[in-house]
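The structure is given below, and queries will be raised subsequently.
Excluded from the complex is one protein chain; the other protein chains are retained at their positions.
For clarity, chains are labelled A and B in written order, and residue numbers in each chain start from 1.
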Amino acid sequence: MSKQITINPITRLEGHGKIEIFLDDKGNVEDAYWQVVELRGFEIFCLGRPVEELPRIMPTSVAFVQLPITWHP
Amino acid sequence: MAKPKTVICWLGSCGGCDEAVVDMNEVLLRVAAAVDIVLWPVAMDFKYDSIKRMKNGEIVLSVVNGHVRNSEQEEIAKLLREKSQLVLAFGACACLGGTPGLANLATKEDIFNWVYRDAPTVVNPNGNYPQATSSVNGKTLTLPEFYDRVYALNDIIDVDYYLPGCPPPPYSVMYAVNAVLEDKLPPKGSTLAPHRALCDSCKRNKSKPDRLSIKEIRRIHEVEADPDTCFLAQGIICLGPATRDGCGEACMNINLPCRGCFGPVEGVEDSGAKFISAMASILDAESDEEVAAVVDQFIDPAGYLYRFSVPASILQKSRVGKQTTQQRGAK
Partner (left out) sequence: MSEYEPKLVCFSCKFSWGYLVDEDALSSKIDNWVPLICTGKIDAAHMLEAFKAGADGVLILGCPEGDCHYQDGNYEAKKRVYLIRRLLEAVGIEKERIRIELSIDPEGRRIVKLVEAMRQELAKLGPAKTSPVRERKPEQPIATRGGK
């Protein structure tokens, strides 16, 4: 009886994904798939925004949100 | 006595809010000593299954950042709500929808067509689009369902507290953490930030004339903004009057006007609408022509007014999709 192992979520990185591992009857890995489980459409919704505003919008796609405005303690 | 179980989980998130937690620096060690973190995908290797096995209410506090746009994000939000006594919406995306909420001005079709077909770098000869279920080499793979619009966290679950900001500043996070650890929380539903508008603490406030009156709207690159004068007085759009205080004027301090990441002030649902009313009152125009001329200079109303809050706005989603590049003939 073949088995399926799901790793969800993948951790300790920036991003959302899962891994599906399919084992054969002997318990060896037959197939493995990595899937990205999010999509936001940044390129689409940045269309129409003033270009000088982009430096404060684009960094919110990937944790560089603090880059333009480093917090002062 | 067992340490209270805590979750720090991201939904549709960039990771900036988790970074904000880490930015507490040494204080984080004190937090880690006081609580038992049972899920924190960016930093620790716990899986959703371990949460599913918990009893309802076993988790004392779930700090949830990110918006909801697909079925897995909804499922995790609801799972955490079920297992937790308190849920804190952390950051602009959880509180209001965030910048990805701007995708509500386009359609799911616009996004999918661009990402999987029309973008110049796409190589997709078979025209594959993501499906909820697909069969590959005889194996069944599933993906979350991509919804038509972005939701803020309180559209999906009951939220106990809100911590706004993109991201919330470190001292704000520490204040919230202390409030939870010392059990000094305000009434349920509160936003853990000052009630008043940003102008209240902005150093440039003193420079505002008694009656603000502008004839022209200027974009931030069109004029060398004076670092001590109110932006609105210089004709530069600044959402300070309609935005909650508490960020420490991070943007103002580097000579950038506010774009509203802290959301509306206490008691207001839609900060963009309030800003329209505020803006109308500072425009120096009376006749139809004068008003039309100055309003025409307000180039991207939805983007300025609702940069972080389209999903939380009164009009919420646009049903009409934006023109794709294919329609514009760019390809």
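Here is the rule we go by: contacts are C-beta pairs under 8 Å (C-beta built on N, C-alpha and C of every residue); 3 or more make two chains touch, one makes a residue touch a chain.
Predicted, not measured: the structure shown is a model, and the values here were computed from it.
Taking every chain of the complex into account, the absent chain touches B. Touching the chain that is not shown, out of B:Y116, B:Y171 or B:F298: B:F298 (per the contact rule at the top). If you put the hidden chain back, the residue from B:N25, B:N178 or B:S277 that touches it is B:S277. By the touch rule set out above, chain B reaches the unshown chain at residues 105, 148, 269-270, 272-274, 276-277, 279-281, 283, 285-288, 291-292, 295, 298, 300-303, 305, 313-320.
Just so we're on the same page, only the chains that are shown with their structure count from here on.
Remark: chain A and chain B have CA centroids separated by 18 Å (rounded to whole angstrom). In the complex of the two chains, the chain A residues touching chain B come out as 4, 7-16, 20, 22, 31, 33, 35, 37-50, 52-53, 56-57, 59-66, 68-73. Of all residues in chain B, those touching chain A in their complex are 10, 12, 14-16, 18-20, 23, 41-49, 69-70, 72-73, 98-100, 102-103, 105-106, 110-111, 114-115, 119, 130, 136-137, 139, 141, 143-144, 146, 166-167, 169-171, 219-221, 248, 250-251, 253-254, 256, 259, 299-300, 303, 307, 322.
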